[in-house]
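Of the protein chains in this complex, all but one are displayed in their positions.
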Amino acid sequence: MTFLYQVINGLQVGSIYALVALGYSMVYGIVNLINFAHGDIIMVGAYCAWLAMMKWGAPPWISILFAIAFCTVLGMTIEKVAYKPLRKSPRISLLITAIGVSLFLENLAQLVFTANPQRFPTIVTLPSIQLGSRQLSATTIMTIVVSVFFMVVLSFLVNKTKMGKAMRAASEDEATAQLMGINVNHTISFTFAIGSALAAVGAILYCSAYTQLSPLMGVMLGLKAFVAAVLGGIGSIPGAMIGGLVIGLAESLTKGYISSQLADGVVFGILIVVLLIKPTGLMGRSMNEKV
Amino acid sequence: MEFRFKTRTKYLINTVAVLALYFFLMFLQGDVLTRYQSKMLIPVGIYIILAVSLNLAAGFLGQLPLGHAGFMSVGAYTAALFTKNVALPIAVSFPLGLLLGGIVAAIFGILIGLPALRLRGDYLAIITLGFSEIIRVIILNLDFTGGAFGLRGITRATDFTSVFICVVITIAVLHMLIKSRHGRAIIAIRENEIAAEATGIPTTYYKTLGFTVSAFFAGIAGGLYAHYLGILDAGTFGFMKSIEILVMVVLGGMGSMIGSVIAATGLTLLPELLRGFDNYRMVIYSLLLVVVMVFKPSGLMGTYDFSLSRSIESIINSRRRKAAKKEGVSHDSHT
């Protein structure tokens, strides 16, 4: 039973990683940028929901919508202001800009909300399930269900809609997509919007699970999610989902059976092994330069 | 005829300039700066070593390693454990410890570089980040490193002079390396790896070499850092530290040593200069970063390569040209 419990826990945190990893992966696919600020958008989403509920007394569903809306706009704004001017610059400059945006959000949050962690209120109050000798909280189940729901929606969006087709075309070859009449600027904006909205959802799920939020909460969460995206094959949507679940399970099982201190080490160890065997991740396409 | 210094004169000029800078900084510390300000010169020097050495791997070799803090921590712990456990006077054990720290970091550089350098770009970044995080986790879980409690009681042997010497050696060695057939091979890999291989450059060897030399100096910087603070905490060598160093390199200009020196100095001092605005300083720092990148994506100095003797030459030459012009004009009026 303990094993099952650890697996379910792993699926819970893994599905959050997967949601966040999708944001990294989609953005990387389309602009080739490790969006370092993505983790901090999660943090902003968490503070939005917390503000709405605790300070303004809004009901949870309004607060959640507010968080999603705010993050969506924030994601698009960051792209327009900080990334778009650098689209033709060396990639490393773009990366440093993303790091700058990330530091800016973290420090601004510390300035506004102080560095002290805040308590996140419970949103769902459902009875927990007895699993052998352990309790399985409703939040856990909810997290997995909600994540799966959003992944299905996203897959539909990317594979079946016109905008999804534009996204895939632009990530394949931006110049050609433009020649085919696709508005690449809109498509990139849209990608950032979707990624940020998913980050907000991830933020609320994360805070429900760990009932705490702080200005630096996005750093490690973002890093793990990014690792998940790379592990799955960056740019690949199913890859991000699989990567997230693998990382979540590995972390949970290490914590349960070996040592919680080694969990991060194991996560990065898996990443290194996978990259050395398959340099573009589990589901990634190989990219060899033609001579 | 353009004026050119003889090679020997150039070396003499540089030696004099370095000595002059040393005595100037010593004078500043004695009479102008406060104790606190003087002390800041040490981290400035340490960050210069870190930035310049990372620039070799990032700017000159053209790779994107995100694990410099990992090599720094290896050097720091190695050097600190050496001076703590060896029954030698600190004047002997400290330089030996620094060297050992550099060597062990370089060995890690080879061990990590050989597999990691098969990957490119962002994948290399993430795999080096992964390795450096693993180093951190391991240090946290070992007994002899002090684990999560940190390593205490390290002799504070790092002073201005030792840092200054290390900075000069680092810059000199890297400069000599870059201006040689080995350095040209490294730069050729940055420019076009396929063409480099096709012109007979063993690219894997030179990628590993660049990466290893870079790690070696990061290890030295780590040793200086350990003996500056007197206490080590594995937590300080997280990926944010690697990013901090990378920011210095990119801001200064990839492939510009003087750029790295200026950026490392500026970014180490900036938070101190902004002390008056304590709450806002990190916000300002991050905004500045974005603004510089948006308006000057190639960094402050681009790939500019500073040479004191060349600057003097060009001043002399432009003076001579002006003088020659005047003479030419007076000649004309005579005829």
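Just so it is clear, A and B label the chains in written order, and each chain counts residues from 1 on its own.
In the analysis below, a contact is a pair of C-beta atoms (placed from the backbone, for glycine too) under 8 Å apart; a residue touches a chain by one contact, two chains touch by 3 or more.
Keep this in mind: contacts and distances are computed from a predicted model.
Visitor: Assuming one chain is omitted from the figure, identify its UniProt name from "Potassium-transporting ATPase KdpC subunit", "Amino acid/amide ABC transporter ATP-binding protein 1, HAAT family", "Type 1 encapsulin shell protein" or "Aspartyl/glutamyl-tRNA(Asn/Gln) amidotransferase subunit C".
Guide: "Amino acid/amide ABC transporter ATP-binding protein 1, HAAT family"
Visitor: For the chain left out of this view, which of B:Ala20, B:Ile110 or B:Ala198 touches it?
Guide: Candidates B:Ala20, B:Ile110 or B:Ala198; residue touching the omitted chain: B:Ala198.
Visitor: Out of B:Met176, B:Leu273 or B:Val291, which residue would touch the omitted chain in the full complex?
Guide: B:Met176
Visitor: Taking the full complex into account, what residues of subunit B touch the chain not shown?
Guide: Within subunit B, the residues touching the omitted chain are 7, 173, 176-177, 180-185, 187-188, 191-192, 194-203, 209, 303.
Simple rule for what comes next: only the chains that are shown with their structure count from here on.
Visitor: In whole angstrom, what separates the CA-based centres of subunit A and subunit B?
Guide: It comes to 34 Å between the two C-alpha centres.
Visitor: For a test of understanding, state which residues of subunit A touch subunit B in their complex under the given definition.
Guide: The touching residues are 28, 32, 34, 82, 85-86, 89-97, 99-104, 106-108, 110-111, 219, 223, 226-227, 230, 234, 259, 261-262, 264-265, 268-269, 271-272, 275-276, 279-280, 289, 291.
Visitor: Can you check the complex and tell me which residues of subunit B touch subunit A?
Guide: Listed in rising order, the residues are 58, 64, 115, 118-119, 121-123, 125-127, 129-131, 133-134, 137-138, 140-141, 148, 194, 239-240, 243, 246-247, 250-251, 254, 279-280, 282-283, 285-287, 289-290, 293-294, 297-299.
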